[in-house]
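As you look at this complex, bear in mind that one protein chain is not there, while each of the others sits in place.
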Amino acid sequence: MNPVNYLYLSALLFTIGATGVLIRRNAIVVFMCIELMLNACNLAFVTFSRMHGNLDGQVIAFFTMVVAAAEVVVGLAIIVSLFRSRHSASVDDASLMKL
Amino acid sequence: MSFPLLTATAVLPAIGAIATAAVPAAQRTAAKWLALLVSLATLALAITILVRFDPDGGRYQLTESHSWIADFGVRYELGVDGIAVALIALTALLMPFIILAGWHDADPLETGSRRWRPTQGFFALILAVEAMVIISFEATDVFLFYIFFEAMLIPMYFLIGGFGDRAHEHGEEAASTQRSYAAVKFLLYNLIGGLIMLAAVIGLYVVAGNFSLQEIAQARANGSLHMATSTERWLFLGFFFAFAVKAPLWPLHTWLPNAMQESTAPVAVLITAVVDKVGTFAMLRFCLQLFPEASKWATPVILVLALISIVYGALLAVGQRDIKRLVAYASISHFGFIILGIFAMTSQGQSGATLYMVNHGISTAALMLVAGFLISRRGSRLIADYGGVQKVAPVLAGTFLIGGLATLSLPGLAPFVSEFLVLVGTFTRYPAVGIIATFGIVLAALYTLVLYQRTMTGPVKQEVSAMPDLRVRELVVVAPLIVLLIFLGVYPKPVTDIVNPAVKSTLSDVHKKDPKPSVEAAK
């Protein structure tokens, strides 16, 4: 199969994720959309790795996964504590960090 | 390995600062005494340096060198030449007087001060400044110098912003606002200068590969380190800008009047007599040695700026209504003379400039500290609030007059020798510049005598009629300074002997020779 199709899929997934980040308010959903974007990138990396015949892209994909996992841990913890204190997981409610 | 005298001289006040800060809140007086003792001990060390320094020996003496950040070629390198020795001695000498003069400046107010142990903080900060200034004079590594050149700003910032004159015509609230304004202005000016210098320091590293002043200067001298003309000029400008802010040179001077006006008199002395000297000192040590060609290239512009500083500073001093601001503008005028002397590139000019740094330190200290005593008695800085003080406090008026006469460079007092050397040194190479600068001496007489006339003579004002004369502590501060002024005016040889060889080698760095007298030249 032509590897370019994977790129199309990756682009599609990334766009869905980005749109989700921009329009959804629920922090969990936003979070999931970010994961979606990250994985879209992973897919693109792997595809490029395949296309160029070297392993660089795959290595970066692993890095991304590790970082994403760490991010999930921290991010979910913040969301949970936010929900506990405010009884809401809306990102728009958490706007206290402005000047 | 011999005893690291230079390190000890810088570290002692630093340790003293920490110790002073750690004195418990109740033992305020102990903190003062501790600070005074530390400053005296530092003075003893400085005198040891003075004694151990051999004017006819090598250029840099008592050197210490240790690896520090090896990856970037940063070394902990100290060494002093005659110019540095003179300035270290000046710094160490002035400190005990500054501390004594500020003895009560930081006592907490009776009505519940919100500050935490202000007295301890005040004296600790002063000692911290001393430590940093001394190490700046000693450092022969550009990076090391840069660090302390900048770090000095931190304690100075707190000294200006945190401690001011007690009484203020618009109340404590307004005073506090003005103080923070002055402190922030001071910080911003000097930080910007410092940042530009940082860029130049990095640039220098890129070009030269290390930070050692001696190595770079040597490599430049024997031609093994070539710098493109434009690179050298940019780097020079980067360094010079920072020093010109610190010195301060017109038009980068406006932070000084604010800072001196708002801080207490001892801190004002610390700024103008000690901290600012690092700027002019660094011009001599770094600008001229590292970038000799660029220094010569920039000379005409710098001379013009220095001239403007001299005349402009003096004219503004005439127009001031605030005693401390007046002294600040007078200082700007004097810094113009110092910079003029440095960039005239003659041995008289540079020896004079170095001597001027020392003498200006002493004379400004005398004038400003007496002015501080005066202000603390009446609670106002405005000249118009005084009159006839001479009648009620003759000793105060007399010492004030002597300080003023030193400021106007009366022959017989120390500043005359240095001012005349600077003028002669400038005149031999640039007659027109020398003549214009000479106008400065008339203007100096004008602002000093107008100040004296308005505050000290005339009918006694109601508010000053009960003014007490100088107390013993205050006399102890002023009398030695006056004795020094007279001594160095009559017999400046001890200082010139130390300074001359250093000036000679600086001049040979820039490949300049004194102009010959026309009679000899004709032969």
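Labels A and B are assigned to the chains in the order they are written; within every chain, residues are numbered from 1.
The working rule: contacts are C-beta pairs under 8 Å (C-beta built on N, C-alpha and C of every residue); 3 or more make two chains touch, one makes a residue touch a chain.
Just so we're on the same page, contacts and distances are computed from a predicted model.
The complex includes a chain that is not drawn, and of the options "NADH-quinone oxidoreductase subunit L", "Sarcosine oxidase subunit alpha", "3-oxoacyl-[acyl-carrier-protein] synthase 2" or "Cysteine desulfurase" the UniProt name matching it is "NADH-quinone oxidoreductase subunit L". Only one of B:Trp103, B:Phe281 or B:Tyr312 touches the absent chain when the whole complex is considered: B:Tyr312. For the chain missing from the display, the contacting residue among B:Leu144, B:Ile338 or B:Met456 is B:Met456, taking the whole complex into account. When you scan B:Ile441, B:Val464 or B:Leu481 for touch with the missing chain, the hit is B:Ile441. Interface residues of chain A with the unshown chain, by the touch rule above, are 18, 21-23, 25, 30, 91-92, 94-99. Remark: the residues of chain B touching the chain excluded from display are 188-189, 250-251, 253-254, 312, 315-316, 318-320, 346-348, 351-352, 388, 390-391, 398, 405, 410-412, 416-417, 420-421, 423-424, 427-428, 431, 434-435, 438-439, 441-442, 445-446, 449-450, 453, 456-460, 490-493, 496-497, 500, 503-504, 514-520, 522-523.
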